[in-house]
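Missing here is one protein chain; the remaining ones are kept as they sit in the complex.
Order of writing sets the chain letters: A and B. Residues in each chain are counted from 1.
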Amino acid sequence: MKQFFFLGWIVVCGILAVPISGPAQTTLEKIDKSGVLVIGTRTGSPPFAYVNKNNEWVGFCIDLVEKGILPVLHQKLNKNIKVEKKESAPQTRIPLLTSNAVDLIAETMTDTQSRREQVDFSLTYFATGAQFLVKKGSPIKNIQTIAGKRVAAQQGSTNAKLIRERVPSAKLLEFPDQPAAFQALAQGQVQAYTNDGIQLAGLRAKAPRPDDYAVVGEFFSYEPYGMAMRKNDSDFRQAVNVGLMNAISSGLYFEIYDKWFGAKGEVPYPMTAEIKRFLQMQVVPK
Amino acid sequence: MDFRVVFQNFSFLMLQGFVGFGGFAGGTLRLALPAIALGFVLGTAIGLARLARARWLSLAAGVYVEFFRGVPLVMVIFWFWFIIPALLGTSLPEYMVALTAFVVFEAAYLAEIVRSGIQAVPRGQVEAATATGLKRAQMMRHVVLPQALRHMIPALVTQFIVLLKDTSLASIIGYVDLTKAAQIVNNREIRPFELYLFIAVIYWLCSYGMSRYARYWEHRLTPSHS
Partner (left out) sequence: MNYRFDWSVLWSGQTGALLLQGIETTLELSLIGWLIAVVLGVVSGALRTLPIPPLRWLAAGYVEFFRNVPLLVWMFVWYFAVPPLLPQAFQDFLLDHGVEFWAGVFALGVYHGARFAEVIRSGISAIPRTQFEAAASTGLTIAQTYRLVILPVALRLIVPPATNETLALLKNSSIALTIGVAELTFQVRQIETYTAKAFEALVAGTIIYLILCLAISALSAQIERRVAIPGMITKRTMGEA
């Protein structure tokens, strides 16, 4: 038995030695070779990225990539590029990126300084803050009133970290993904679910009985969303940023926003003048 | 309890989740069938290697089997999910990742089934074959393996049932099999009882059905003459 284990260890080391070699490739080269842009996105975060009633995978982020960023790639690489979607979640998105399984994380990922140590972010394409989703009539009104209560959050999210730091007395339950956390709230297993306000609005709008829920509390954090990509990949980052900037300056961004968040959209969530200005000011002159 | 959610999403659950036709590259059967076929091929190779006379070969095969039988399938799936794209420098559809993980993992178990099937062939057969001048490889191919196969079939069918149930773990990396399809619908409609009960019934029908088939083979193959 022992020699098996020892030999097994050698085999494992051998397998590990292989990745050390191998050519480094920029993302643009990779996309050029394969003709595919692989994005990591969600399946349960309406309306950013989710599976709708017709079981189609759609969303605000997906539209931004397909309509805003893809044309820039077409132009740069002079060929038709397809988009392939893979499911990502807070605890898997960075590993998926660094292992080359996806090229771009296009979901509700908050741009933070510590995350910038591992990945690069595009410019901020939306800004919101953390709030709570509760059942209507719940005594929980904001972050001050969650002490001692059971609160759900997504494993690996910024919200989970904040609750743990700021309200250690709250019983934080981390779930593998958003729908699991929401279900826990729906079934009463937790008393509140914390996530970014706009996502909570989306969940509520898509819930079987939206009026049973309420989004409460002032923003207790600042959550700027950016699209994440591998570090030290400036050409690809340039392409992504140019795509987003073009979309904002041409008005395409606001059309897409209106489609999903407008008055007749999936999740009505009017854009404040402040955020609109912020987005427009990120567009640097050509 | 409201089973309408099952009826409304029936084609998504069964065609996309169970079989594999649809916009998402998925499917329980689409994963299980190639996995058992390829796993059997690899498993036979490793099973034979374990019985090889060359010590290094049988040792290496032994390490392979003991290694994969000592780690959870979930771990193996995660390994391939991260290692393959990192090694190849490119991304792969979940299907390829899941298929590779399953083939490599199941081969370890199938190797044991093959090995014991071969070892169950009476020594007299081997001796007779050698006496008629057959080389070792020929003997394997024409005498031992055909007989070994008869011993193996019930265990193989059982392993296929295990594999069919194991494919549900592919849902963890986002592969849209029956379990993941149910999760996708549940995430939207929040009806876990109806949906998970439905897929439990589907898995149960397949699994129980196949195990009766295995028992049929076991009866047929228990030779009345030995």
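Rule of thumb we're sticking to: a contact is a pair of C-beta atoms (placed from the backbone, for glycine too) under 8 Å apart; a residue touches a chain by one contact, two chains touch by 3 or more.
As the structure is a computational prediction, the values presented were derived from the model and not from experiment.
Screening B:L38, B:A60, B:L73 or B:M96 for touch with the missing chain picks out B:L73. If you put the hidden chain back, the residue from A:N52, A:Q91, A:N246 or A:Q282 that touches it is A:Q91. Even with one chain removed from view, chain A keeps its contact list with that chain: residues 1, 5, 8, 12, 16, 19-20, 22-24, 90-92, 94-95, 98-100, 118, 150, 155-156, 171, 173-176, 180, 183, 187-190, 230-232.
With the whole complex as reference, residues 65-67, 69-75, 78-79, 82-83, 86-87, 89, 112-113, 115-116, 155, 161, 165-166, 168-169, 171-172, 179, 183, 192-193, 196-197, 199-200, 203-204, 207-208, 211 of chain B touch the missing chain.
Criterion: only the chains that are shown with their structure count from here on.
Taking each chain's centre as the average of its CA atoms, chain A and chain B sit 35 Å apart. The touching residues of chain A, when paired with chain B in their complex, are 1, 3-5, 7-8, 11, 15, 18-19, 22-23, 25, 30, 33-34, 36, 38, 43-44, 50-53, 55-57, 84, 86-87, 95, 98-103, 177-179, 182-183, 186, 206-208.
Across the interface of their complex, chain A is touched by residues 9, 12, 16, 22-24, 59-60, 62-63, 66-67, 81-83, 85-94, 174, 183-190, 192 of chain B.
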